[in-house]
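Here it is: the structure, laid out below.
Note that one protein chain is taken out, while the other chains of the complex remain in position.
Letters A and B name the chains as they come in the text, with residue numbers starting at 1 for each one.
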Amino acid sequence: MTEFNKRILELESLAPDLYGKDFLLTWENSLDNLKAVMLVAEMLQMLHKEKKPWRIFDYGLAISIFRDNSTRTRFSFASAVNGLGLGLSELDEVKSQIAHGETVRETANMISFLTEVIGIRDDMYPGEGHTYMKEVAEAVNEGHANGLLAQRPTLVNLQSDLDHPTQSMSDLLKLKDYFGGWDALKGKKIAMSWAYSPSYGKPLSVPQGVINLMTRFGMDVVLAHPEGYELVPQTLDSAKAFATKSGGSFTHVHDMAEAFKDADVVYPKSWAPMAVMQKRTELLKQGDKQGLKDIELHCLEENKRHIDWECTEAMMQLTRNGNALYEHCLPADISDVSCPRGEVAKSVFERYRLHTYQEAGFKPFVIAAMIFNSKVQDVAGKLKYLGSPVPY
Amino acid sequence: MTEFNKRILELESLAPDLYGKDFLLTWENSLDNLKAVMLVAEMLQMLHKEKKPWRIFDYGLAISIFRDNSTRTRFSFASAVNGLGLGLSELDEVKSQIAHGETVRETANMISFLTEVIGIRDDMYPGEGHTYMKEVAEAVNEGHANGLLAQRPTLVNLQSDLDHPTQSMSDLLKLKDYFGGWDALKGKKIAMSWAYSPSYGKPLSVPQGVINLMTRFGMDVVLAHPEGYELVPQTLDSAKAFATKSGGSFTHVHDMAEAFKDADVVYPKSWAPMAVMQKRTELLKQGDKQGLKDIELHCLEENKRHIDWECTEAMMQLTRNGNALYEHCLPADISDVSCPRGEVAKSVFERYRLHTYQEAGFKPFVIAAMIFNSKVQDVAGKLKYLGSPVPY
Partner (left out) sequence: MTEFNKRILELESLAPDLYGKDFLLTWENSLDNLKAVMLVAEMLQMLHKEKKPWRIFDYGLAISIFRDNSTRTRFSFASAVNGLGLGLSELDEVKSQIAHGETVRETANMISFLTEVIGIRDDMYPGEGHTYMKEVAEAVNEGHANGLLAQRPTLVNLQSDLDHPTQSMSDLLKLKDYFGGWDALKGKKIAMSWAYSPSYGKPLSVPQGVINLMTRFGMDVVLAHPEGYELVPQTLDSAKAFATKSGGSFTHVHDMAEAFKDADVVYPKSWAPMAVMQKRTELLKQGDKQGLKDIELHCLEENKRHIDWECTEAMMQLTRNGNALYEHCLPADISDVSCPRGEVAKSVFERYRLHTYQEAGFKPFVIAAMIFNSKVQDVAGKLKYLGSPVPY
């Protein structure tokens, strides 16, 4: 049986509940939902490699709202919606604006009369991004319920203050491919570790997303960071619960070496402490520019105290057989390449560089799969049709 | 008979002259032209609701030129041209630039080699926007006549200094839907009234467009504004003539309450006095930044003298049975929501909010209908085909 057909069979064995739904947080979704998205992503990638079209829309818009800079996710979204048959329009907003209430409610409807998908990145301010996405969702619910929108646009979280599901599922698909299936992930140790960076204010959604997704697949997840670089507390609670349920484990340490010890996978990445991010949100709302400058300087100074949190060759030697898989959402801060000292040594990054490209390469298909599952009623049937010798 | 087929029949009873034509001003168009655009808009919306594609182009570009900010119209245009099968490209210009002559002539042709539609918003400077659109039209006429452009792009006015036809026709389609047909509009009173706003420099095209369109359908149109907030004089003359011809009426008062008295529809909206807008054009041409600041301050002060021109609940009580329909092109300046005091009271706006969304929802289809009528020779035949059970 082909790899494609195996996935059709597995998909048909699941009971996902994705039709008509948004995709905002992995932890709101059942394991079957997550598997369905990832299986469809793999199948869409297979169709693409075989040059078989997977268009499902005759026309319609996909709208992206980027409240933070992005290149990878922007082009992943552009690619996904193009493949599905939609036109792309970007809603430009003043980057630092935190809009709520009437403006959000109205704008969400005004841009949606022919819109099938809205992708949103809003990851800069704790307590804001996910809240904003829920507001948009409620607004288009109202518009659709009242017959003002003929179709209800599907929301896709392209990174919020809480989760980065298109990234974490791409990370997981890489692990699935690398180790050889869902079952092979059970008992594998992954070190999600803070790492030093000379930059400031990186969002928390990647580590939060990783610890909450990998724990659901039976992995032994270790979160490591210096004292003070806390994540949103609930995300640790949920990760622990997921680990218990899946037969994996979740450990929280403050030592990079301890996390790397015997790890099968390492994910060293910088982020800003939640408390700093929250303070920043307040200062921004108050328009306190001096305060914002001060906090940045303070934070960069604090980072420097942990400059040894770097994924060096010595650190890699601690991992299982010295050759754990290195993962990263890119771009990484590479020592002696993008900065004097950063998250990862040049030689380590170079050795795993093409692996990180492959990891990133799943993202367009994960985004497309979220939309596909939300818009197509008979997902397996449609994929069988698209995968047949002459689909068009 | 279905609503769709009724409109086909009505369309076939008209003698529009829209094929190959631009759509710049409603008052240049026959009543049959206006009805044809609005009927086609309704039918395209019906096709959309039934998920029947209405693509008419195999390929080609639609280009938008926005010389003023826009969200609603931008996405309406993007939606319309996507549904028709065109790719969208935006021509960015320096916002405050007033280009004429050689540059316009050349650029219009340079961007049009595969272009089917050019949509333009240029509403900031009296005497400029419409003139600019005519220049573009003449330029592509020359290019097409000389065989340099294989197809002659259709121009669509997305708001000029004179008219905002895609808005006014959306406003009218809402009235047609609300009251139940063209005939039901006869004798209905609409108050197009200035309203206070803490902002400055809003264009005149909405009130000018409304008084010149609603008068053609037999409505009793009352224009109200404080002394000094004059519109372009010819637009009042033409509104009066249209009213005479249609059996409606056109009245011009300087009292909001008088306009609202027994009104069936109210359209309270801020605009800047024409004289201020003209002065601004001069100052801009002279590059007089201090002058531009001074005029803004002066204008905001002057606005404050009319802070009682607000669509309050008390004002609404004056209308027919106290429940006139509230219309607005959005976004409205809502008291206690977007500003301390604005065009409309919070409770009034909230009561009519979904009505204003529906009003806005016609716009993508009005734009599409303008293009459809300009590009398709047998409009009714094509629509019958698209509306048939299996169009593709």
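The rule we apply is simple: contacts are C-beta pairs under 8 Å (C-beta built on N, C-alpha and C of every residue); 3 or more make two chains touch, one makes a residue touch a chain.
This one's a predicted model, so the numbers in the text were calculated from it and none came from an experiment.
**Q** Which of these, B:L39, B:I111, B:V206 or B:V348, touches the one chain of the complex that we don't see?
**A** Hidden-chain contact among the options goes to B:I111.
**Q** Which residue, A:M1, A:A15 or A:L354, contacts the hidden chain when the whole complex is considered?
**A** Once the missing chain is taken into account, the touching residue is A:L354.
**Q** Who touches the missing chain here, A:T71, A:Q290 or A:N321?
**A** Of the candidates A:T71, A:Q290 or A:N321, A:T71 is in touch with the missing chain.
**Q** Would you indicate which residue among A:A184, A:L283, A:L300 or A:V337 is in contact with the undisplayed chain?
**A** A:V337
**Q** If you put the missing chain back, which residues of chain B would it touch?
**A** These residues of chain B touch the chain that is not shown: 58-61, 63, 87, 89, 91, 101-103, 106-107, 109-111, 113-115, 142-143, 146, 148-150.
**Q** By the contact definition given up top, give the residues of chain A that touch the hidden chain.
**A** So the residues of chain A touching the missing chain come out as 45, 48-49, 53, 55, 71-72, 74-76, 78-80, 82-83, 85, 87-88, 330-331, 334, 337-338, 353-354, 357-358, 360-361, 363-364, 392.
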